[in-house]
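Notes follow once the structure below has been shown.
Only a portion of the chains appears, each positioned as in the full assembly.
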Amino acid sequence: MKEYFCSRLVKSEDLNHHGTLFAGRTAEWFVESAFIAAASTMGDPEKVVCLNIHGFVFKTPIKKGEIVKFVSKVAKLGNSSIVVHTRLDMELSHITPIEGFITFISVDENGNKISHGLVMDEAKDDEELKIRERAKKL
Amino acid sequence: MKEYFCSRLVKSEDLNHHGTLFAGRTAEWFVESAFIAAASTMGDPEKVVCLNIHGFVFKTPIKKGEIVKFVSKVAKLGNSSIVVHTRLDMELSHITPIEGFITFISVDENGNKISHGLVMDEAKDDEELKIRERAKKL
């Protein structure tokens, strides 16, 4: 599936009292990035709401001045659900300190679940296949 | 364990494009609330960092003008880990649309894991017992 990219500069307003990226801010960006992939794949942001953050591990602290890149793509499709995989890459050091899944559902204007009619394409490589396998087990 | 409370008014700056509380903002508040319980129990915010958001489900949208109350308490203690349970209560309608666990670890000034020396107290009721059982299975 198509990848969506959200890069951000870590500035003073994003720091916790340790002087590193606040976990709450990371979570906020994580949700926004995954939403962008779900809504863009769906083609209409009005019809997508967040249902489930499946959890993710903070492997390493992120410092002020770092450039972080969120890379998101759809990993599983149910009838009305859209599961997105998001990973955070450090643009310069090429490590991936955080990755995880978020589930969205497609809704009509009254907030009721609807079928989204989307279908998965062929996985482009082994890494995408593995992510899809993990998404099935959520 | 002692409960910590963070109430918030949902204002315009907190809304997504649907006009309801943005899931990313909810996640940010969730992390801050859990951190406050972990750091207060530990007695020193400098020695606590976020390791793992275990995931949570958004059961119902939250509207502008709602008062949301995050209630957090420690649910499990490892040698250096502190697992916090947080639930979001609607102050006026008394429903609980979101709840989940976040794991923190205690660290020294260089960011290395240290033993926190905390011990669990007696669970005050059945509900707390059940939460502790769930924390053990994370």
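Per-chain numbering from 1; labels A and B assigned in written order.
Basically, a contact is a pair of C-beta atoms (placed from the backbone, for glycine too) under 8 Å apart; a residue touches a chain by one contact, two chains touch by 3 or more.
These numbers were taken from a predicted model, which means no experiment stands behind them.
Summary of assembly composition: all chains derive from one sequence, 2 are present in place, and the complete complex in the structure file consists of 6 copies.
One rule holds for everything that comes next: only the chains that are shown with their structure count from here on.
With rounding to the nearest 5, the Cα superposition of subunit A on subunit B corresponds to a rotation angle of 180 degrees.
Residues 17-18, 22-25, 27-32, 35, 45-46, 49-58, 61, 111 of subunit B touch subunit A in their complex.
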